[in-house]
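For reference, the structure discussed in these notes is given below.
All protein chains but one are shown in place.
As written, the chains take the letters A and B, and residue 1 is the first residue of each chain.
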Amino acid sequence: MARQTRIRTKPQEGVTEVLVLVSHPMETGQRTDPKTKEKIPAHFIQKMTFTLNGKEIAVADLGIAVSKDPLVAIRVKGAKPGDKVKVAWSDNQGESGSEETTVG
Amino acid sequence: MKRILILVAAIGLTGAATAPALADPASDLKQFQDFFKKKFQTVKFDDFANGLYVLPGNEDYLEQWKAYNEFPPYELGLANGKKMWETPLKSGKTFASCFKNGGKNIAQHYPYWDQTTQKVRTAEMDLMDCAKRNEADFKFLTADLGKEQGARVPLAELTAYFYSLSKGQRISIDLSQPGAVKAYEEGKKFWWSRRGQLNFACANCHMDLAGKNLGGNQPLSAALGHTTAWPAQRLEWGRIETIHFRYMTCNSQVRAKSLKHGSEAYNHLQLYETYMSSGLPLSAPAMRN
Partner (left out) sequence: MTHTPRRTFLKSGLALGLVSAAAAAGLLKPARVLAAEWPKGAFESKKLEEAIQNLFGSAQATASGSIRIKAPLQAENGAVVPIAVTADLPNVQSIALLVEKNAQPLIANVNLSGAEGYFSARMKMNATSDVHVIVKSAGKLYSARQNIKVTVGGCGG
């Protein structure tokens, strides 16, 4: 089942803000399952890459302390309506996802 | 505080037996809403639909709430609910076929008094019945909803989507039937009764103490606007949940026994609470704490 990756853009203070929300547990690896008494393995997004019209503009390295269902936002100057903004993420267990949106 | 004590004493609920029928719901409503309008004179009526964030003294929390709303996490659960709503059930029909107007702009009348079965019905009940009639086999149809989160959350997400189709509609509950008034009175009794080891009634925390922080990280919400955001997502839960689940956890918090999810007592409480927010616009689903 693919995890939801949601991306949107909005004009903000003269530039374009790119916001991403991913459905992801961001499990720290420090919690214990109350039923099995075992540590729940760490499962978190490590990398999030942003591109504008195919050109990389930001790469975020994330750790276990980013909240569950992470929201991450960056800003970029000079994006025009019709421009394509894409986010691609990958996690420590080999899962990945991506989503794309068009600047309005 | 004195006004509350007068009201509570008049209803005879300071530990005594059943209360005599008091004024009619419409008078109760005016008194209830006037209490909050007087207590929070700077808050616009419609803003009560946004919960404790709008109360004076919570400006820091309001800023955080606005930050969450930039891209609220409940959108994830809502998308799940949308998918359930739109996917044809085994019969070939979708949930929309069970509701008036295709389910749009009707949630403001929930919960409602069903004259045929002489019972209060919630959106969750109507959605589950719709699923059953159309031969769907969701886990929430057979699970113990109070205990099984995995079964309950999809129901909460579906219900949240149902409510979202009526976003902005003003709460309007029909209490014209005598059975409806009786159910309302049951809910009102629950609201004003003290319970649990901490011996609190809903009224104690959510009326006079509304907006106050009892020493933790979370101020108490005002009862006016309680139901408008539900099903809601609390930061603490990280998921959309039903209002009955919140009733269960709140009862536990005052060290009272929680009742069953979907119980008649909670249905009646929900009827009372929702009626008390008459006129407020629906904001569900929303972030609450």
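The definition used in the following text is that a contact is a pair of C-beta atoms (placed from the backbone, for glycine too) under 8 Å apart; a residue touches a chain by one contact, two chains touch by 3 or more.
The structure presented is a predicted model; accordingly, all values stated were derived computationally and were not measured.
The missing chain, though absent from the display, is touched by one residue of B:F45, B:Y68 or B:F138; that residue is B:Y68. Note on the undisplayed chain: of the listed residues B:V43, B:L220, B:M248 or B:A284, the one touching it is B:L220. Although one chain is not drawn, its touching partners on subunit B can still be listed: residues 60-61, 63-65, 67-68, 205, 213-220, 234-236, 238, 249-250, 253, 289.
Of the residues in subunit A, those that touch the hidden partner chain are 15, 17, 28, 30, 46-47, 50, 52, 55-68, 70-77, 90, 92-94, 96.
In this text, only the chains that are shown with their structure count from here on.
Measuring from the averaged C-alpha position of subunit A to that of subunit B gives a distance of 33 Å.
Across the interface of their complex, subunit A is touched by residues 70-71, 73, 75-76, 79, 238 of subunit B.
Per the touch definition, subunit A reaches subunit B in the complex via residues 4, 6, 8, 19-21, 23, 68-69, 71, 73.
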